[in-house]
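Missing here is one protein chain; the remaining ones are kept as they sit in the complex.
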Amino acid sequence: MKLLYFAWVRQAIGVSEETFDLPDDIRTVGALAERLRARGGGYASAFAEFGRLRAAVNQEHVPFDAPVGTNDEVAFFPPVTGG
Amino acid sequence: MKLLYFAWVRQAIGVSEETFDLPDDIRTVGALAERLRARGGGYASAFAEFGRLRAAVNQEHVPFDAPVGTNDEVAFFPPVTGG
Amino acid sequence: MIAEIRIGECDFDAGAETEALARRCEGPGAVTTFVGYVRAEPGLTSLTLEHYPAMSEREMSRHVEEAARRWALLGVTVIHRVGRLNPGDRIVFVAVAAMHRREAFEACEFLMDYLKTRAPFWKREERDGAVVWVEALNRDFDAANRWRR
Partner (left out) sequence: MIAEIRIGECDFDAGAETEALARRCEGPGAVTTFVGYVRAEPGLTSLTLEHYPAMSEREMSRHVEEAARRWALLGVTVIHRVGRLNPGDRIVFVAVAAMHRREAFEACEFLMDYLKTRAPFWKREERDGAVVWVEALNRDFDAANRWRR
């Protein structure tokens, strides 16, 4: 799967995108976020508070209990501030 | 006093403005409209239905029971349709 | 609050007016504009606007002052054309500059609703060779009444 990070999430982690082999036991966006947080370092700080994060799966906004699959593009970012 | 007519009121009467010596017994816009209607001809048709008319005294919208004085500028016209 | 009100036969450039307003206000966050056109309708060949010159600009100034009392505005431009117009021609322009979009949207719609129901302009249409005065619409008065308080 492809992971994308934007704004301060990207800055904390230090990369804007990466490829990730989705483990079988991860079935939701929230579980994926927990696994990424467990990497520590920039990931731990980017994923410290899920309430400050939003997610999209395949370019659509989703809640953290939404399912994820192995071929999905998953993005994590702060609440949007365009316009 | 100065009288002004606009849109189909002006067309029915045939003049756009005129000077009028306000009689002592006319104290409101409505009484003035009745007196003009009594002139007959184009005035009778222009002032046939007060419900279709609006008025302004000294460039401000007023209801037909508003007072008029001898130096006022009084305008009669249909509901506005600009914009 | 910087207001500019113009009535006349001249056409206007909506983009240039929008930019001029933004520059006059020195850094607004939001500018909302409205452009009203002569609709292209089958049979409609022209539209002629007359107004009550001594009153129309005063009335529009009163609307702008009322808008400025209700919302935190930085600037307003109102332009209304008179004379003979063709389908597709611009008739009216209202632009409102504010720090935030909500004020700009509300004040712009308020000004249009008031202009439609209180500014002394009258339209007559030439349709299939006949000349007819445009009738005022109840929905315009309903729209204006929303702002009463």
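The first chain written gets the first letter, and so on, giving A, B and C; residue counts start at 1 in each chain.
In the analysis below, a residue touches a chain if its C-beta (ideal position, glycine included) is under 8 Å from a C-beta of that chain, and two chains touch if they have at least 3 such contacts.
Keep in mind the model is a prediction, meaning the values are calculated, not measured.
For the chain that does not appear, the touching partners among the shown chains are A, C. For chain C, the residues touching the chain absent from view are 13-19, 22, 26-37, 39-41, 87-88, 99, 101-102, 104-105, 108-109, 112, 143. Although one chain is hidden here, its contacts on chain A can still be listed: residues 4, 6-8, 56, 59-61, 73, 75, 77-83.
By our rule, only the chains that are shown with their structure count from here on.
Seen from the C-alpha centroid of chain C, the farthest chain centroid is that of A.
The distance from the centre of chain A to the centre of chain C, each centre being the mean of the chain's C-alpha atoms, comes to 48 Å.
Centroids built from CA atoms put chain B at 72 Å from chain A.
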